[in-house]
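Let me give you the structure first, and then I'll get to my questions.
For this depiction, one protein chain was excluded, whereas all remaining protein chains were kept in their positions.
On to chain A.
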Amino acid sequence: MRRSETRAAWLFISPWVVGFLVFTAYPVLYTAYLSLTDYDVINDPHFVGLENFRTLMDDPKVALALRNTAVFVVMSVPTHLLIALFLALLLNRAGRASGFFRTAFFLPKMTPPVAVGILLLLLFNGQSGLINRVLGSVGIDGPAWTTDPTWVKPGLVMMTLWTVGGSVVILLAALRSVPQELYDAARVDGAGWWRQTWHVTVPMISGALFFVFIVNTIHAFQSFTEAYTAYFGSGNTTYSNDAALFYAIYLFQQAFQFLHMGYASALAWLLFVVIMLVTLVQFRVSKRFVFYEGEQR
């Protein structure tokens, strides 16, 4: 390790070092400090101790936002994973045509989330939306997806499932790397399609499944754009829908609409802790299910 080498290395990584200090390390510490203050950007932060955290415990909107977010995570993450796996299994058998279908499945992922939110309002509209027209044609009286509090979150889950294509691509790549010999061996042992899938495929791609699961969980906890677009107005018009008040939306409102920077910082820390705990539990549990092949880690 020559000294000039070390100097060159530090020069190369210097952008990240500066960025980390200014835009990560300092903000993390400063949010911690702000969470103990009352701060509205105009006046100096005023130290209030744990007051924000006490307020947060009693704030019905925090409880509502936490509940909404938890319900959304629990509904969307497993469905997302199962559907992505199902579609990847289909694609894996499609042979030469799989490229075409993969493109079709992936395309929605390119849509700006704002447009996804708008599509949600249009397609799931209770009276004239396409979804209810289709349901009506088979004799089902569809609910008011965008206004009935019971159906707002299922509607959001269904609409965001439209962008499942990214996960499909990841799982398909994993499926293609499963050695064919394993299937041959399983078939010799008399395993049918279902048992092959359950005992060969799923364990062999458990690493990718877990990756998709973790990433989607973290994203779902911070879900913002689609719900905000569809159900929360800004500027001179305001409308809002309590059933869609996700945690990230409430945090955003507190910070940038009400300028409660101290309180919002406390909210941010709570979110951080919740996500860390959930991720930790997922990693713990996964150790029993996820199988990593040889060198691949």
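By our rule, a contact is a pair of C-beta atoms (placed from the backbone, for glycine too) under 8 Å apart; a residue touches a chain by one contact, two chains touch by 3 or more; residues count from 1.
In this section, contacts and distances are computed from a predicted model.
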Listed names "Phosphonate C-P lyase system protein PhnH", "Aspartyl/glutamyl-tRNA(Asn/Gln) amidotransferase subunit C", "Carbohydrate ABC transporter membrane protein 2, CUT1 family" or "Carbon-monoxide dehydrogenase small subunit", with the criterion being the UniProt name of the chain not displayed: "Carbohydrate ABC transporter membrane protein 2, CUT1 family"
Of A:48, A:144, A:202 or A:218, the residue in touch with the unshown chain: A:218
Residue among A:57, A:104 or A:277 touching the omitted chain: A:104
Options A:47, A:198, A:258 or A:272, residue touching the unrepresented chain: A:272
Footprint left on chain A by the chain that the document does not show: 1, 5-6, 8-13, 15-16, 18-20, 22-24, 26-28, 30-31, 34, 41, 87, 90-91, 93-95, 97, 101-108, 110-115, 117-119, 121-123, 125, 128-130, 133, 162, 165-166, 169-174, 176-177, 179-181, 184, 187, 207-208, 211-212, 215, 218, 221-222, 224-225, 228-229, 233-235, 237, 239, 248, 251-252, 255-256, 261, 264-265, 267-269, 271-272, 275-276, 279, 296
